[in-house]
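A protein chain is absent from this complex, but the other protein chains hold their places.
Labels run A, B and C following the written order; every chain starts at residue 1.
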Amino acid sequence: MVTKEAVSKWLDAMTDIYLENQKYLTELDSAIGDGDHGNNMARGFKKVREKLPELQEKDIGGLLKGVGMTLMSTVGGASGPLYGTFYMRAGGAVDGKEELDLADVVALFDAGLGGVVSRGRAELGDKTMIDALTPAVEALKAAQEAGQSVEEALQAAAAAAEQGMKDTAPLQARKGRASYLGERSIGHQDPGSTSTYFMMKTASENLT
Amino acid sequence: MVTKEAVSKWLDAMTDIYLENQKYLTELDSAIGDGDHGNNMARGFKKVREKLPELQEKDIGGLLKGVGMTLMSTVGGASGPLYGTFYMRAGGAVDGKEELDLADVVALFDAGLGGVVSRGRAELGDKTMIDALTPAVEALKAAQEAGQSVEEALQAAAAAAEQGMKDTAPLQARKGRASYLGERSIGHQDPGSTSTYFMMKTASENLT
Amino acid sequence: MKKLINAVDDVVKEQLEGMEMAHGDMLAVNYEPFFVYRKDAPVSGKVAVISGGGSGHEPMHGGFVGMGMLDAACPGAVFTSPTPDQMYEAAKKVNSGAGVLNLVKNYTGDVLNFETAAELAHGDGIPVQNILIDDDASVKDSLYTAGRRGVGTTVIAEKIVGGAAEDGYDLDKLADLARKVNMYGRSMGIALSGASVPGADKPLFELSDEEFEFGIGIHGEPGRVRQAMKSADEITEMMVAAILDDEAYTRTVREWDREKGEWEEKELTDEPFASGQDVILFVNSMGGTPVSELYAVYRKAAMILKDRGFNVVRNLVGPYITSLEMQGASITIVRADEEILKYWDAPVKTPGLRWGG
Partner (left out) sequence: MKKLINAVDDVVKEQLEGMEMAHGDMLAVNYEPFFVYRKDAPVSGKVAVISGGGSGHEPMHGGFVGMGMLDAACPGAVFTSPTPDQMYEAAKKVNSGAGVLNLVKNYTGDVLNFETAAELAHGDGIPVQNILIDDDASVKDSLYTAGRRGVGTTVIAEKIVGGAAEDGYDLDKLADLARKVNMYGRSMGIALSGASVPGADKPLFELSDEEFEFGIGIHGEPGRVRQAMKSADEITEMMVAAILDDEAYTRTVREWDREKGEWEEKELTDEPFASGQDVILFVNSMGGTPVSELYAVYRKAAMILKDRGFNVVRNLVGPYITSLEMQGASITIVRADEEILKYWDAPVKTPGLRWGG
């Protein structure tokens, strides 16, 4: 079972990884966007870290919804409402819970993905965070069907996200700022899919 | 005797020398001014060349006054009214003449110098064109007293102007734009004294 | 990348403080969350007009807050869309009861954040509508992109919609006018240099002394093509041709259905320009290009328009929608009719645009 402490550890690890990779994400965004994705994620998760003590008072659903609200009102840009919606929906899927089993974990990420799709209306292959998130959720579902552990499932999801992220490089962007570059977006990895991979990677290392 | 043709040749040679040295004069002005002295002189004398056929109809006095009017209305900046006044006064000193003897030549440059001083109110050593023009006029007067030829007198004047020009380098400017640099103007040769030296040099080569 | 700033994190806040200190007669600033609002808001009976977007485009939008233009402007971080709480709090502050019209530049971030804000305002019983500005003719295909970006027409729309709001238009009529101005306007931009966000150690893109970027947005995004540097006349010809020869443009936008409380998709088609039309010609600096150079561009643009049978009936020349210190310019042409001209000419009193009254 995944405890609330594990979820907090995950959020903490995510803050670290976004701060460590602020420059890297921003560089990816400079190549095909406006060079702020790293700053956006760092600004958002610094605020999450600041609020964590207070948010931890709630159950896991409330905690994640609090994260969503925080990102929504500090990140801005495209990724702010998208990740904001992700965590709000993810929290909604595990409302009232103090612990999560694999079914809860799957529901959490699946609901988050649904939120991102309904807000951003991107399709698979548009070269967005969806391209990392969708295979990750599929991997979680496959692992669940195969009767694997939470740990195994999240490891498979992180690997799928990483592959999805890498697979964005050859794509031509059709959503977000990168779409304005037309063919010039080809050959660059999408920054949002990269921040999503970091989310899945830290999940696999902490949600145990 | 200096003929009107010689005066025309002088104006023509001056046009050439200012066009050839447009960049050089501008560079001198960039160091301690606003980087336009070469352009100003070139603009003015291109117009002089254009008007020369028409101006040549007049006597030498009228010709030089026409040059002054032309410079006055095409050069602008500090050098426009200064050289404009120079040639207007110089022309006034030889009104009605079709030929010049040494006394006329001395009177011409002396009157020009007087015009520059009364317009610009600079003193010797202020690091301006005065610093080349004053010794040149003094040399002319000395040559006249020593009973030299026009050619010898103008050669002495050109040499004196050159020395005066070089001697501006160690001076601190007290007039014109260069004065705003304070001590930073020291070590640079004054652009206006350089254009004055070109005037005297071409005079010595053509007013024969 | 030298700038007149203090700590990078304080840039937006301090610029807002300076604005409030300089223009306290016209506007005030809310600091948590950030929004600039009309000193006398809410104006009784008037629909409130709100806009917003990333900072770095000044005077847009904060400089357009005041009588006859915006009731509130919501600045995000530099080049980053603002967050929904800003627009939501601003709406609550400036709504007089007649509702709020949000003018939203079409960037994914702006659209998503303004949509969330509209949902929140609606939840509070505030009549609300979002109208998209998407006039950047450098973006060709709406199917394979996030659609045309909102650029120069935003300034023109804020002025005209602001004038009509002052004159008592209700929310639906105002939304119709805003949609029309947007559909009548098209823009093209070029850059001679890149812009660098505060704290960055290099510009977002770099151009050599021999090239310029054609078809740029206003966020330091690189444009569509990089070309060998040309004369002002040639560059202006390229820009004007791109606007006048632009074909019909169709896309699907989302507007708010206040009855159902949900987003409604609408297909809109902008007709191409046609000879004989009256137009407003707006020549804009990207920030680092001085107004003197804009006049060279204006000259050629006006000549081409005249040659092609258009009547330039109004104009605007200056730095109004900028991209930090980027050197470059944009041209916006907006077809004008009687209603548009009436509200273009209406008095306006803001730090950035001021006439009449």
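Before moving on, here are some points about what is shown:
Following the convention adopted for this analysis, a contact is a pair of C-beta atoms (placed from the backbone, for glycine too) under 8 Å apart; a residue touches a chain by one contact, two chains touch by 3 or more.
For clarity, every value in this text was computed on a predicted model and none was experimentally measured.
Considering the whole complex, the hidden chain is in touch with B, C.
Within the full complex, the residue among B:Gly61, B:Gly91, B:Gly120 or B:Pro191 touching the omitted chain is B:Gly120. Here the missing chain is touched by one residue of B:Thr74, B:Thr134 or B:Ser204, and it is B:Thr74. The chain that is not drawn here is touched, among residues C:Ala178, C:Val253, C:Ala329 or C:Ala346, by C:Ala329. Within the whole complex, the absent chain has one touching residue among C:Pro82, C:Pro203 or C:Pro319, and that is C:Pro319.
Among B:Thr3, B:Gln56, B:Gln163 or B:Ser179, only B:Ser179 touches the chain that is left out of the view. Mapped onto chain C, the footprint of the missing chain covers residues 1-7, 11, 14-19, 21-22, 55-56, 58-59, 63, 192-193, 207, 209, 212, 229, 231-233, 235, 283, 287-299, 302, 315, 317, 319, 322, 324-325, 327, 329, 349, 351, 354-355.
Chain B residues in contact with the hidden partner, per the touch definition given at the top, are 30, 33-36, 39-40, 43, 72-82, 84, 119-120, 172, 174-177, 179-182, 184.
Convention: only the chains that are shown with their structure count from here on.
Contact topology of the protein chains: irregular, matching none of line, ring, star or complete.
By C-beta contact pairs, the most connected chain pair is A-C.
Here the spacing of chain B and chain C, counted between their Cα centres, is 56 Å. Centroids built from CA atoms put chain C at 31 Å from chain A.
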